[in-house]
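Here is the structure we will look at, set down as structure tokens.
Just one protein chain is left out here, and the rest sit where they should.
All chains are identified by letter, namely A and B, in their written order; residue positions are counted from 1 within each chain.
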Amino acid sequence: MRDDRVFAETVRISFYLILGLMTVVFIFSKFMGDKVVVTNVLLMLTFIPALSLITALPLAQRRIKFLILAVLAEMVLAYYLAFHS
Amino acid sequence: MAKFLLVLDDTERGKIAFQKIYELAKQGLRGEVFLLYIREMEIPPFVSEEKEMSAYHRLMTQSIEKLEKYKKELENVGLVVSDVKVAFGSYADRILMLEREIKPDLIVVGLKKRVVSRLFGKDPCEILLKKSRANLLICRG
Partner (left out) sequence: MEMEAFIFLFSLVIGIIAPLSGVGGGVMFVPLLTAFSGINVDYIRGGGVMVALASSLTSSPTAIKRGFTNLRMVLPLILISNLTAFGGGYLGLYISREFPEGKHYITLMLGLLLAFILFIMSTTERVEFPEPKGRDKICSFFQMEGECFEPSIGKDIRYSASNTTIALAMFAFVGLVAGMFGLGAGWANVPVLNLVMLLPIRVAVATSMLIILLNTSIAAWVYMAKGAVLPEITVPAILGMTIGSKIGAELTLRVSPRIIRSAVMFILLIAAATNIIKGVMGIAGIT
């Protein structure tokens, strides 16, 4: 299915991009003593699943679209409860 | 003619099974033998298909060479080797799959238990005893 392939490709590309960024930022943070930027990059890593689901959404069948939206809604709620409550 | 499924692999239990049927053939056992050579593998699903296929190809060549030697020795003592097969995967599952296909009169396997393996997990022979419908000859080392 095309939605699966787009999902997989988004996961793969964004993971390696963020992994590279994380490594560079971590090395710099050792000299600058700033941990916040590294933590933010780690937070970006946790957004990959949601981002990949969003990219797969337009190509998914109707029933699967509904499931993707439900999972994304759960993620938004969990994010809100974790950081803003 | 009786049909035997002789299970070989790259461990001690394969040698044990081979030795037993070899000795029995020397004492007069006759029949048709199907040789199954199992390479126990658990390749995770995230290995690329090309790499997996090339690993199977390399292992297949090595295993066929070994099987040819076993085949000659068995034929020298009077057994008829009807076919040979190399399988990659779980020991018990691959035997059961082939059993369904060729319906042998007797399956010959070796048994060599290690202390650590005994602690964690079932021996494939236990699974065969539970699930196989054929007669089993389990040869102890």
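Just so we're on the same page, contacts are C-beta pairs under 8 Å (C-beta built on N, C-alpha and C of every residue); 3 or more make two chains touch, one makes a residue touch a chain.
Just so it is clear, the model here is predicted, and its values are computed rather than measured.
The undisplayed chain touches these shown chains across the complete complex, A, B. Across the entire complex, the residue among B:Leu8, B:Val33, B:Leu74 or B:Ala87 in touch with the chain not shown is B:Ala87.
Chain B meets the missing chain through residues 10-11, 39-49, 51-53, 55-56, 87-90, 92-94, 97, 114, 116-117, 119-122, 127.
Residue-level contact of chain A with the missing chain is found at 1, 3-5, 7-9, 11-12, 15, 19, 22-23, 26, 29-30, 35, 38-39, 42-43, 45-50, 53, 56, 60-61, 63-64, 67-68, 70-71, 74-75, 78-79, 81-83.
As a working rule, only the chains that are shown with their structure count from here on.
Rounded to whole angstrom, the centroid-to-centroid distance between chain A and chain B, based on C-alpha atoms, equals 47 Å.
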